[in-house]
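A single protein chain has been omitted; all remaining protein chains appear in their positions.
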Amino acid sequence: MADFVQQVVAGLASGSIYASLALALVLIHRATGVINFAQGEMATLSTYIAWTLTTNHGWNYWPAFAFTLAVSFLGGAAIHQTVIRPNEKGSLLRVVIVTIGLLILINGLVTLIWGGEVRAVPSPFPSGTTEIAGVAITTQDIGTILVVVATVVVLWLMFQYTKIGLAMRAAAVNPAEARLVGVRVTWMLSLGWGLAAVLGAIAGMLAAPSVFLDPNLMAAILIYAFAAAVLGGIDSPVGAVVGGLTLGVGLNLIGAYVDFVGADLRLPVALLVILVVLLVRPAGIFGREEVRRV
Amino acid sequence: MRLRGLVVPVVSFAVLAVVVAVLPSFVSEFRAQQFAYVAIYLIAIIGLNVLTGYTGQISLGHGAFMAVGGYTSAILMADHGVKDIWTIPLAGLVAGAAGYLFGIPALRLSGLYLALATFAIAVSMPAVIKRFEGFTGGGTGINLFGIPELTASLTPVSVLGKELSFNDWLYYLSWSIALVGYVIAWLLLRGRTGLALRAVRDSETAAQSSGVSLARYKTLAFGVSAAYAGVAGSLFAIATTYVNPDTFPVALSILLLVGVVVGGLGSLAGLVAGAVFIYFLPTWSQAVSKSPGAPSVVSGALLIALMFVLPMGVAGLVERFRLLTRRVYHRSGS
Partner (left out) sequence: MSSLLELEDVEARYGPVQALHGVTLEVAEGEIVAVLGANGAGKTTTLRSVSGTVRRSGRISFAGKPLRGGPEAVARAGIAHVPEGRGTFTELTVQENLRLGAYTRRERSLKGDIDRIAHWFPWIHERARQPAGTLSGGEQQMLAVARALMARPRLLLLDEPSLGLAPMIVREIFRIVRELNEREGLTVLVVEQDARIALQTAARAYVLEVGRVAITGTSEELQENESVRRSYLGY
């Protein structure tokens, strides 16, 4: 029983990371209708920045964390303003190629600046375990879950209760009408990209201690995030979080208890999830079936 | 009027055919091999163009169909002693069937959902290949070097009185298929089928109300494009004389889509430009700098820049040129 709980908690922790990145994908898709294939690489870049600050410049972890979030926010907004916005009016294909181009570029940039070696990264959370209700759970797992939960709550509060959150929601669902009430829609979209970049950075920084830091840090996690977003509904923030946690727990339990699915088959299972959901119910759990008005 | 519209395509085709025929005499064998690969990519792009350019369905998974074709050829040659040329149409058929079958459930998907689904297929293909080891040779792959089914691999082959080395043979084979493939696609897209496909892209609802069977044309487009990719994959296997799960990675699928976008919709010049672009992109990027990571930076930046500069691809440039010359022609003529 204790083993089961541990697996679930570990699954929740990895699921939180998927949820964070999935939320980034959903944010961007809701706002600009784009799937940002470069979301993972942007997160990797952020993680390297954090790592360089703590390792090469002697910063303490949490100040570096905060600084990285700020830089990521600005970077995400800048990318939207410079590269995405001019292509928004073009065909879907063009925007897809642009985000793919970004993926390739940033991946190369990271290798160019920091080299391709795999590095061990210290965790901000003390190592060891805590006993909760008789089950030993790693502090790392608890810390990860708490950080993501806190982030999601803060974001939710912002969207529900602040003027700018309302403006962002309006800009996402109905940009033309939002303009009529004076919302600077383009700025709101850039804001969305900035927030998405922050979410990605959080996912990357939380993942690095366990997955090790190298230019391909987020490649697999991006796919898990896609699976989570698709599972939850690509336009549903709630879906992204639920999807991420479900996927994390599900993959962990399957990996632990189903024999022929070893550790290396997690990725194909996630891909299978994507395919099955898309083919059976493309809108995902929380998405709305698109009513096509003729 | 109908005949006039044919002049430009026929002339440009003829020009290309002539250039292709005489080129090997002027370039090294290495170059010939490179251009052979360009032809292989061209075949795949012609097919993908039918799907993405005409029906607007975005596929990030055509590398997987190339894999199907490539492995079909390899297995037929290595395990069943079929001569390489005969495996090519078979590979196309198998891949085409796979594409058609995928096209059926894919009917429910559109835009980004389809892109994601095909992306998932492309990513999982290497793992799937490894799983079916009995068939595919798993991680070690299938080696085709030196087997008798492979034409000209050890000794030059004689075609029409001319002695062709492996690279030259490959070159002519690929380009012949590419040119034939282009003509077939062109004929397919000119008539009612092409109109129907384009109608599907521009407005599915309108197409349906006009009686165009959405399902039929979308799955048809998938099947045809997959068949082309299968043929390309088959040639790829013959060219590299070796296949393993990493021969057809995700990057290949992405590259094919890039080729279609860079080339732009439709024109032969555009598609050839697209094929040339994606084949030489790694080389060009590395020419700028060999530091680890730098070629990717160059490739990525180039891709993004191209979307700004040539939003309609090379074909758009050609179209603009054509409009310009037509205006000049009319002004001076009348």
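The chains carry the letters A and B, assigned in the order they are written, with residues numbered from 1 in each.
Criterion: contacts are C-beta pairs under 8 Å (C-beta built on N, C-alpha and C of every residue); 3 or more make two chains touch, one makes a residue touch a chain.
For clarity, every value in this text was computed on a predicted model and none was experimentally measured.
**Q** Taking the complete complex into account, tell me which visible chains touch the one left out.
**A** A
**Q** Looking at A:V95, A:L112, A:A178 or A:A197, which residue reaches the missing chain?
**A** Answer from the full complex: A:A178 touches the omitted chain.
**Q** Consider the whole complex, including the chain that is not shown, and state which of A:A170, A:A220, A:V238 or A:L279 touches that chain.
**A** Answering carefully, the residue with contact to the hidden chain is A:A170.
**Q** Write the list of chain A residues that the hidden chain touches.
**A** Touching the missing chain: residues 163, 166-167, 169-170, 173-174, 176-185.
Note that only the chains that are shown with their structure count from here on.
**Q** Approximately how many whole Å separate the CA-defined centres of chain A and chain B?
**A** Computed value for the inter-centroid distance: 34 Å.
**Q** If you look only at chain B, which of its residues touch chain A in the complex?
**A** Going by the criterion above, the answer is residues 52, 58, 60, 105-106, 108-109, 111-113, 115-117, 119-121, 123-124, 127-128, 205, 254, 257-258, 261, 291-304, 307-308, 311.
**Q** How about chain A: which of its residues touch chain B in the complex?
**A** It is residues 29, 34-35, 83, 86-87, 90, 92-94, 96-98, 100-113, 115-116, 215, 223, 226, 230, 234, 265, 267-268, 271-272, 274-275, 278-279, 282, 292, 294 of chain A that touch chain B.
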